[in-house]
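The complex appears here minus one protein chain, its other protein chains still in place.
Letters A, B and C name the chains as they come in the text, with residue numbers starting at 1 for each one.
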Amino acid sequence: MADIKHRIAKRVAQEFKDGYVANLGIGLPTLVSNYLPEGVDVILQSENGFTGISGAAEPGKEDVDVINAGAGYVTYEKRACFFDSALSFAIIRGGHLDATVLGAMEVDEKGNLANWIVPGKMVAGMGGAMDLVTGAKKVIIAMQHTQKGAHKILKECTLPYTALNVVDLIVTEMGVMEVTEDGIVLKELHPDFSLDDIKAATGCELIISKDLKPMEVE
Amino acid sequence: MADIKHRIAKRVAQEFKDGYVANLGIGLPTLVSNYLPEGVDVILQSENGFTGISGAAEPGKEDVDVINAGAGYVTYEKRACFFDSALSFAIIRGGHLDATVLGAMEVDEKGNLANWIVPGKMVAGMGGAMDLVTGAKKVIIAMQHTQKGAHKILKECTLPYTALNVVDLIVTEMGVMEVTEDGIVLKELHPDFSLDDIKAATGCELIISKDLKPMEVE
Amino acid sequence: MVDKIKTADEAVKDLKDGMTIMVGGFMACGSPENLMDAIVRKGVKNLTVIGNDGGMPPTENSSARGIGKLVAAGLVSRLIASHVGLNPQVGEGMMCGKLGCDLIPQGTLAEAIRAGGAGLGGILTPTGVGTIAAEGREIIEVDGKKYILEKPLKADFAFIRATHADKFGNFMSAKSTKTFNYVMAMAAETVVLGTEQLHEVGELDADLYHMPGTFVTYIVGGEIKWQI
Partner (left out) sequence: MVDKIKTADEAVKDLKDGMTIMVGGFMACGSPENLMDAIVRKGVKNLTVIGNDGGMPPTENSSARGIGKLVAAGLVSRLIASHVGLNPQVGEGMMCGKLGCDLIPQGTLAEAIRAGGAGLGGILTPTGVGTIAAEGREIIEVDGKKYILEKPLKADFAFIRATHADKFGNFMSAKSTKTFNYVMAMAAETVVLGTEQLHEVGELDADLYHMPGTFVTYIVGGEIKWQI
């Protein structure tokens, strides 16, 4: 599982270009920053109000005025800049993020996303997720392909939506998929899996790219 | 004329309460700050972006980074705070000014105001005036009662409006008038003038306050 | 100059049952703890609280923090926030029907508060179109794209926190403590500023302050950094 997470994060990192401004969700997406290609400088935004967020603070050396969006104490880069929530979401909603990486409960072939409500469970709230996927230029979903065997990539989401028509790319341990007007196109397949494996693990038709490549992360 | 301006400014100053935040238009309204009553501390806002604007800068001692809304070099108080145009107009439009004082071409008995377009003349633009009169809690018009004999206080404005139903108080060299739901109520009459004088100089019915007082400025 | 400096208890004197209050901060980082304590001491009831989240709950090692103090004391009947997952007491209150919770996307919440302070009738946001966040809201189409009309939010009181303030109320909140403190300063009838450092007027350069003191009704000193 840890292995799978790092595989996904490594592949997502390849999508980043030099100079990108990006927001990484808590958890798996945060790992992406560890795998940025050589020469690719990315500045990360934290939706509670700064650009230049860096790794977790060392215990005992926390600056209590600096947290990430998950309330963890973090460090910041020298080029960091701090601002209020209104400006932070002006950045997010206004299209000033080149990419955002988040997990999902469900994604469907229209690029609809559901990642905030599980019926019967307590609703924590959407936080900044709806703004992030609405505003970022490129929305990358980084997640395990299935949830205990259940499909997460679907013809149509069953859970309440986070946003409609927003997902651009899905990266899982099985492959890399692009959401297009025609549906979900499998661009890369991980060598651990066959086409039949990934088709079986997917709840909608997968269009196989004419240019299908192996998903390479090492 | 200089005398009249100061008379009007002095009377307007009496409307100010301790702790007021106010915006004074260029010209006559700016004089108001010279006549604030003892113990009445008012902080003045400049719509180009600060609170704590003070008098004109001494020639040769100008700080070129500090101008007023009329592009004149000015000084600022120790308690000044500088901000951008969006925040400046959040203050203005958001009801955070206790009072604004402006001149007018025409005011009518509904409290409508016209002070920015003269047909046939070049239109300079409304600048911040529309926002000021819409947002300030109290809109005080400080002006000469007539323009070369022509009525400026009317039943209905003839010039294009700056804003509708916004004027609270009109102070002229002849008297002090409150705009009410019933019309314009004369509250104070300057001893230099008779009731007939001010009625003749006014283009709409003046309701004479039961409690009519002399306009006292010294 | 009007004297705005008060004790925390003086500053909440006119806070009444059923009022709507805003509380700055994000997961209690940047929340005015002294002011929260004073509200708890006063014991007002049925507050509607507008804030990013539900603050932090009490743990074995520490008391509740930020809005969490108000929730723990049972003073909150309605919470308008973007995320309440880090405070299980909010969930418990929702389960037993004691606490109503309106969830709003974080960026929309910030804009709605700003709109309240800036005198706007509302803002049009693309965030949440086609989702639960659009429920009960008007949809307005501009140039062929759909937006939610989000109305302004205002409050009776705002409780906000500064790192540096002067005695006129000019202030700034350091690093990531800014969050909702700046927009809330504009959007309430009475604005109470809790500050760590309290300076004489003119002691610091004007441009070190980010927000003008004209927004601030009362200033309360003595905020201290959270001790982990």
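The criterion applied here is as follows: a residue touches a chain if its C-beta (ideal position, glycine included) is under 8 Å from a C-beta of that chain, and two chains touch if they have at least 3 such contacts.
Just so it is clear, the model here is predicted, and its values are computed rather than measured.
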Visible contact partners (per top-of-document touch definition) of the missing chain: A, B, C
Listed residues A:Pro37, A:Gly55 or A:Gly95, member touching the removed chain: A:Gly95
Contact partner of the left-out chain, one of C:Ile5, C:Ala73, C:Ile132 or C:Leu149: C:Leu149
Touch criterion as defined above, residue of B:Leu28, B:Ile43, B:Ala163 or B:Met215 at the omitted chain: B:Ala163
In subunit A, positions touching the absent partner: 18-19, 21, 41, 43, 45, 50-52, 76, 78-83, 86-87, 89-96, 134-135
For subunit B, residues in touch with the removed chain: 46-50, 62-67, 69, 71, 73, 76, 82-86, 88-89, 92-93, 117, 122-131, 134-135, 160-164
Residues of subunit C in contact with the chain not shown: 111, 115, 118-126, 140, 142-143, 145, 147, 149, 151, 172, 174-175, 206-208, 210
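In the analysis below, only the chains that are shown with their structure count from here on.
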Topological distance between subunit A and subunit B, in contact steps: 2
Centre-to-centre distance between subunit B and subunit A (centres being mean Cα positions), rounded to whole Å: 55
Centre-to-centre distance between subunit C and subunit B (centres being mean Cα positions), rounded to whole Å: 35
Shared interface positions of subunit B, touching two or more other chains: none
For subunit C, residues contacting two or more additional chains: 114
